[in-house]
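Notes for the one structure printed next.
Excluded from the complex is one protein chain; the other protein chains are retained at their positions.
For chain A:
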Amino acid sequence: MAILSQEEAKKIIDKVLSYAKADETEVSIGGGRTGNIRYARNTVNTSGESNSITVAVTSVYGKKSGVATGNELDDAALKRIVEKAEEIAKLAPENPEYMPMLGPQDYPSTKNFSQNTADINPEYRAKAAMDSIEVSNTGNLTAAGYMEDFAGFTAVGNSRGRFGYNKNSSVDFSITVRTADGTGSGYAVRDFNDVNLLNAKNVTEIAAQKAQASGNAQAIEPGKYTVILEPTAANDLLRLLAFNMDARSADEGRSFLSKKGGGTRLGEKLFDERVNVYSDPMHPDLPGRPWNNEGLPSEKITWVENGAVKNMFYSRYWADKQGVDPVGRPTGIIFEGGNQSLADMIRNTQRGVLVTRFWYIRAVDPQTLLYTGLTRDGTFYIEDGQIKFPVKNFRFNESPVIMLNNIEAMGKPQRAGGNLIPPMKIRDFTFTSLSDAV
């Protein structure tokens, strides 16, 4: 299925709405092409590509809603979806938290689509995999990697006049390279909207270098260390902080942002004053979607300013109840950094640990946002400004809230896991035990 144009999508939505009998009806159409290739042990395991389109209709009677979906666009099929959604809605229980559908919205035109990504074909994926495997074949290494790409569109419209259209694309590539004897392992990961920014061979070379440099790691005592977190590692923890900034759970007293005695910690300075976090759908390196999860126009929002909590997520229901404006969740966050390069940070470190990534991160205590997890695929000891030797992996128990009060330095933000995150140097990071895992 080709990507529908705005005009084509609008025509279908209007047609579906003309069939509707419910109090309120919303239609969303999404579709596109996705492809992937997976390899391990230096050979391709699976690869595939598919095209799909889905029409979803939400029908509402009073506060009762129902959803139905379908994959065909002819008139009879569209009518069936509407009838099914209306039938399901009539049988549904009332949702006391239901909010009426939004009327016309003024959505920004975001640039989250790349024709280059839409042009990916099976040959491109096979070449990316072979380029990546080639790096390993020539270095007595073993590669396991995965690439997934998507190019498609979303259109939404409702009986109150809301309409939006967006084309989007994404590519995710990750690679683990291990030494043949299993004593070293390296990892690298990239995500972009435009595949032309991805060079699978170069990314694999980074993983391969880490694999070779991490062989025969030495054990050092767990404890509190100054750590230098590469953007992927920093993102592993900071995305968890961003995910937990929900106002309702804070108001209900069950969040790290709940205030003793009631209310939230909105406005309180919780972090180092160098911490500034925002989202911006128009940022060229992290283009967002035109509307957020609440259906409202995406806009630039400051979440943390000079270490103080500036905004939290308010659903339309909770905002209405609290008498404030709703604030939707962003596509990704931008964490302002500093000017130091990773090399500068290492040079300026007397004793510390360089971390490539974290793994198997799980919440330990939601009260303090304490998480546990392990370092993986490239952990190195730094002394007197130089990487001295690879070290065995550590388990950590740490809260991103505590971590953001222990900032030593930050570098230039880079795209990591759908966010823009700087490399960070953090003091007193808590490693609680050693792992033999490679």
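Simple rule for what comes next: contacts are C-beta pairs under 8 Å (C-beta built on N, C-alpha and C of every residue); 3 or more make two chains touch, one makes a residue touch a chain; residues count from 1.
One rule holds in what follows: contacts and distances are computed from a predicted model.
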item	value
Chain left out of the displayed complex - its UniProt protein name, from "Cytochrome-c oxidase", "TldD family protein", "Cation acetate symporter" or "Sugar ABC transporter permease YjfF"	"TldD family protein"
Touching the absent chain when the full complex is considered, from A:E24, A:E205, A:D246 or A:D280	A:D246
Which of A:S18, A:T43 or A:Q386 contacts the chain that the document leaves out	A:T43
Hidden partner chain, touching residue among A:S5, A:S52, A:N202 or A:N339	A:S52
Residue of A:L17, A:L73, A:A92 or A:L240 touching the missing chain in the full complex	A:A92
Residues from chain A at the interface with the omitted partner, ascending	34, 36, 38, 40-50, 52, 54, 66-71, 84, 87-88, 91-93, 95-97, 126, 130, 142, 144-146, 148, 150, 174-176, 178, 182, 185, 187, 246, 248-249, 252-254, 256, 258-262, 270, 315-318, 359-370, 372-374, 376, 393, 395, 397, 399, 401-402, 432-438
